[in-house]
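A single protein chain has been removed from this complex, and every other one stays in its place.
In this document, chain identifiers A and B correspond to the written order of the chains, with residue numbering beginning at 1 in each.
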Amino acid sequence: MVWGAWICLLSPLVAACLITLGGRRLSRRAAGYVATTACFVAFGGAVASFVGLLGRDASQREVVSTAWTWITGGSYQSGLSILIDPLSVFMMLIVAGVGSLIVWYSVGYMDGDPEERRYFAYMALFVFSMLLLVQGGNLLLLLAGWGMVGLSSYLLIGFWHERPSAIAAAKKAFVMNAIGDASMALALFLLIQKANSLDFGILGGQYSSTVANLVALGLLGGAVAKSAQIPLHTWLPDAMEGPTPVSALIHAATMVTAGVYLIVRTHAIFEQAPKVADLAAGLGALTLLVAGLIALVQVDIKRVIAYSTMSQIGYMFLGAGIGSYPNAMFHLMTHAFFKALLFMAAGIVIHALVNEQDIRKMGGLRQLAPRTYWGFLIGSLALVGIFPFAGFFSKDSILAAAMDRGTYGYILWAAGLIGTFLTGLYTFRLLFIVFWGEPSAFVREHFHPLGRDTVAVALAVPVGVLAVLSIVGGWIQFSPWWHPVETWLQTVAEPVVSPESWQEWLSIGLSLLLGLSGIAVAWLFYGARRLAVPRLAFAQRTLEHKFYFDEAYDALFYAPAVFLANFFRRGVEQPLIADSGRDLGDDTRDLGGLVARAQTGLLRTYALAIASSVAVLAIVFVVLK
Amino acid sequence: MIALLGPEVTWYLGVAAFLFATGSLGVLLRRNPLIVLLSLEIMLNGGNLALIAFARNLGDGSGQIFALAVMAVAAAEVVVGLGLIVALNRKRVTLDVDRLNTLRG
Partner (left out) sequence: MLVASAGNVLVWAVWLVAGFACIGSGIAVVSFSSPFYSALALIGNLGSLAVLYLLLSAEFVAAAQVLVYAGAVMVMFLFVIAYIGPHSESPWMGGPSWQAVGAVLAAAAIFVEIVVVVGLKASGKLAHSEHVGAGFGSPAQIGRLFLTDHLLAFEITSIVLLVAAIGGVILGAHSRRDAPDEVASL
């Protein structure tokens, strides 16, 4: 079982190294298969760990395997260790499983791209980094994995580096993640100072409320940045510049959920800082509403799905913030399934329409790409949370748990319910616009279906698998009746809230109702075109500008920074440093010129100089003697 | 052993100083290079006189050796100097030290 975990961690790293070192010797397709195989091997390792843990007693399900002592500094010590416990195995299965499917899908999607090898090396690196993050045995390794997934994300967003928009998006993502990394690092510093260790066990120790709040705040900062919650969310829509499989894997299924994982893993400190936990839940609720609203007006197919991701992670933050950890993780799992499915189906659509992503040019693809349509439909239904699809089982239990948190919880509950309505609305808006109706002129002209070659297989099979999972994946847990997921994760993160039965049923009913009404409204506007979309100019503008967050950040941070930089360049660097160098040369030359005037060329002047010097020196010697 | 008759060495030194000063005045004020060389000879002679005077004062023959060496060097320098002047004259250059000023900064 320990071996399984190590294999799981290291096999993508080996693949990344092989692809990098192989270079041109490896064909492009072969690089893809190397990466895919490594990810499937990792999944096998994860399954082995899972089975191993299953065989153990519930109380003995925490195994730490240390490779060697990595850092020693004074009395502080950190080992290169991985942790195998229910939570980490849970994440390993998701990351390796969904990751393998997406990497396989990329073999088809990226076929023909001249830099395919670099892509698969980066993807393998990413899978390794994410596994390091979830398997890290102490906070230091978690931070290492955290940083590396940020790096992989940067590399993959900016993969098509000839595009300036991609480069800008990559930089934006990295800078915002760096803010989160910094706050996390500060939290870790504080922990080292107080507890002299970064093992996960110390989080349960007793800390003063200031320390606990600060640490939790720092960790929350990192989580907010990585998971693209308000206020550090503006990078996620821009990150859609990367290839679609990247969006599926990194910005839907795995990396952006790392924030949720972090909160659940470090829940002990969040329980000691209840205000910060409430803040987390509040940010989640805010994000899910804001993202849902913005998604209503987006016209890029990937951006709608990106805002949907942001919104769903808001749900997870809500769940983790209020203390319903197993439900948050369960929603993470189902979300990975259907969100990856949605992105991959969208990817097929984009590929089929010569890389066009504007939904206004699409329409009527239902007839032309029926299987893609089914996949997309299944994903959308799962997303909205309609019985019996996956999202139904996971989302509602979070809402129910919120009811157990007093008045604040009810506010969150209401926000979550409104979010459900919005989810139904924007998801099916997208589906109806893209797939229903008559094929648009653009579609008629450019659509070309997939063939039957390996590329098509690579594209179709993972979508099919995820579609199946989106249907059955949620059947693992139905909160009122059976909850194995909760039991599984209980040893690691005991939920703080336990809703009553009536609360569960009420949430389920209301959520279902609101979701269906959202679908109905979307059908009215976009499906059957019975009603015209209302023109609310102000709201439209605000939503289109994403609530002016980008503009605000530009004015608050970017413009002053540029101003300061220019000021220092003009006021300090140019005159003091650059000019001084030049002035030094000029002044020396002028001084030399002055001195050179003594070189008159006249013999008598020189002789006079010598004679006068002799006279003066003689006086000096006489006086000194 | 013979004593020094006549004026003490200081008087000789006075004459030597005067010769040196006069020679330097000539070097500094005349423009004809030949006369400059001649003035230079006066200066060297002044130095020589001082050397011989001290040699007599201290009873050490090294001063006279030094004076002979100075004489040899003076001769050598006159050779080169006159050679220069002759070369200049052949090139039809005006023999005026103030005109020979192209070696300047």
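We take it that a contact is a pair of C-beta atoms (placed from the backbone, for glycine too) under 8 Å apart; a residue touches a chain by one contact, two chains touch by 3 or more.
Remember, predicted model here, so these are calculated numbers, not experimental data.
Within the complete assembly, residues 602, 604-605, 608, 611-612, 614-615, 618-619, 622 of chain A touch the chain that is not shown. Contact between chain B and the unshown chain involves residues 1-26, 28-32, 34-35, 37-39, 41-42, 45, 48-49, 52-53, 55-59, 61-62, 64-69, 71-80, 82-96, 98-100, 102.
We adopt the following convention: only the chains that are shown with their structure count from here on.
Each chain gets one centre point, the mean of its Cα atoms, and the points for chain A and chain B are 94 Å apart. On the chain B side of its complex with chain A, the touching residues are 24, 27-29, 31, 36, 97-98, 100-105. Here chain A touches chain B in the complex through residues 595-604, 607-608, 611, going by the rule given at the top.
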